[in-house]
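Every protein chain of the complex appears in place save one, which is left out.
Each chain gets a letter, A and B, in the order it is written, and its residues are counted from 1.
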Amino acid sequence: MTTEQILFYILGGGAVAASAAMLLPPLGKSPIHSAISLIVSFFFLAGLYALLSAHLLGALQIIVYAGAVMVLFTFVIMLLNLRPDETQEPRITAGKVLAGVLAAFVVGKVVTVVGLASAGAKAVDLAQPGYENFGSTKEVGYMLYTSFLVPFELISVLLLVAAVGAVILAKKSLHYVDRPEPPPSVFDQEHAHEHMHTQSGTDHAGDTHAPHDANAHAASHH
Amino acid sequence: MDLIQHGFLRGIAYGLLIITVVMTATAWGMWLERKIAAQMQNRMGPMFVGFHGLLQPVADMLKLLQKEDILPAGADDWLFNLAPILTALFAIATAAVVPWSAQIVASDLDVGLLWVLALGGIMVVPVWMAGWASNNKFALIGGMRAVAQSVSYGVPLVLTSMVAVVFTGTMSLSGIVQFQMAHGWLIYWPPGPGIIAFLLFYMALLAESNRIPFDIPEAESELVAGISTEYTGMKFGMFYVAEYVHTMVGSAIAALIFLGGWDGPFHWLPGLHWMVAKTVILFVSVYWVRWTLLRFRSDQLMRLCWLYLVPMSLALLVFAAVWVTYFAA
Partner (left out) sequence: MTSIPLHHLLTLGALLFCIGFIGVLTRRNILILLMSIEVMLNAVNLTLLAFARYNGATEGQVLAFFIIAVAAAEAAVGLAMVLAMFRLKQDVHIDTMNLLKR
């Protein structure tokens, strides 16, 4: 067993464990803990990428996924102040059974078919001439600006469109059908939650006037 | 055992050494800052513990270790405890790729600069975790401000460091220094854009490490102590240490990519001396600025970033690309 293999099993096991923890009860119950365990999983994956001589991709993984995407996720989760899921989900649904069967099928398929097909696969020796720069920033960058120039430009357009779309979607002034009153701000939500807890057991009528009550509550403090 | 032959163990040994040195230097960096601040305000600063208060950092640490560990009511204990550890971890991890001289480097990645920027960018996660998990308004506002500021100022920070990358054609920190040893430091060659890029980088660095004039996330007159409001004892200490380590590593990076790293005017001194001298000068200047200037308002801060720093760094980047394509030999 080489150091590389040991590292692979540690990192791979960690990535699988962290992604599974994202969905399974102890952490998976609360969205924010899910998000944190997903960040951990991304770190393991970044390590795996580095192990596969893709240093640039490993660094990008951390910058883009852990640094930007997951920051957005945690920011949204925390601002929406989502509490752990205490909803009455049925234990076993048709969807869950289907998911399990399909997942087992895909894993089984890959392990058997690909395992058989790639059993004797030999990796290219990166020491031999022509491969010294494999995975280096220069090589990836060169390829991005030559053979993949059009997709690269399209991606930049896509990112621009996504940025504009995200801003428009997140704007407050969208008019929806039967839109309820404006959402409570972060600070009102703290009170709104207290309010909901005092009225636990009531239906959704409770939280539609919660912001209003919370404002009154806050005002009475002054 | 191939990784060990490739310097796996050597990397670990250097890593431990560099972490120890950086942490020690950070401790006395705090002492130095207090002394400078005191001189600027015409007072003495720490004087009692050791000669001119030289043992003050040790005393501070002992004090922090003895303090009660308090978990606020309603706090999310898991995140609350994890945040300071992660903050300190990320701050120290950036130190791993900083080459202090041609030989003294724990891990000379070919994407070293990107690694530093990545870890600097991800520092917002634990900061925001701390702000939210404390279940405290001041901490939450501090965390929100910290995220907004660090995400915004991350843009000019990355863009200005990309200016250096475009000029030198490499992302490896030691590669950037070697280029500067051959072609002159980036701060004065090519004339003009180098120094502007350096100044922009320096400003973005101040903002990234939450230093005055960009320290609204912990503006003590409005937010008590921002994200660290609810933290006590060593957990508070970790935030404190992380902040200083971040500033120190940031100064080292600025010295590496704009000031020529371990290159000096004469070469009979080992490169380490020049590197340390440049880092310390930048580190001190951060505190000089801190104790001189006032604090921006939140909206002024965002306007400065998006209306001035980002367009300027974009223009610099375009200039750098044009220069490299048409003027560089």
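Note that a residue touches a chain if its C-beta (ideal position, glycine included) is under 8 Å from a C-beta of that chain, and two chains touch if they have at least 3 such contacts.
From a predicted model like this one, the values you see are computed outputs, not experimental measurements.
Touched by the hidden chain within the whole complex are the displayed chains A. If you put the missing chain back, the residues of subunit A touching it would be 2, 4-5, 8, 12, 15-16, 19-20, 22-23, 28, 31, 34-35, 38, 41-42, 45, 48-49, 51-54, 56-57, 60-61, 64-65, 68-69, 72-73, 76-77, 80, 82, 85, 87, 89, 93, 95-96, 98-100, 102-104, 106-107, 109-111, 114-115, 118-119, 121-127, 130-131, 134-135, 139-140, 143-144, 147-148, 151-152, 155, 158-159, 161-163, 165-170, 172, 174, 176-177, 179-180, 182-183, 204, 207.
Operating definition for what follows: only the chains that are shown with their structure count from here on.
Computed centre separation for the pair subunit A/subunit B is 27 angstrom, with centres defined by C-alpha atoms.
Note for the complex: subunit A touches subunit B at residues 2-4, 7, 32-33, 36, 39, 55-56, 58-60, 62-63, 66-68, 70-71, 74-75, 78, 136-138, 186-187.
Those residues of subunit B whose C-beta lies close enough to touch subunit A in the complex are 1-4, 8, 76, 78-79, 82, 109-111, 114-115, 117-119, 121-122, 124-125, 128-129, 132, 137, 140, 147, 151, 169-171.
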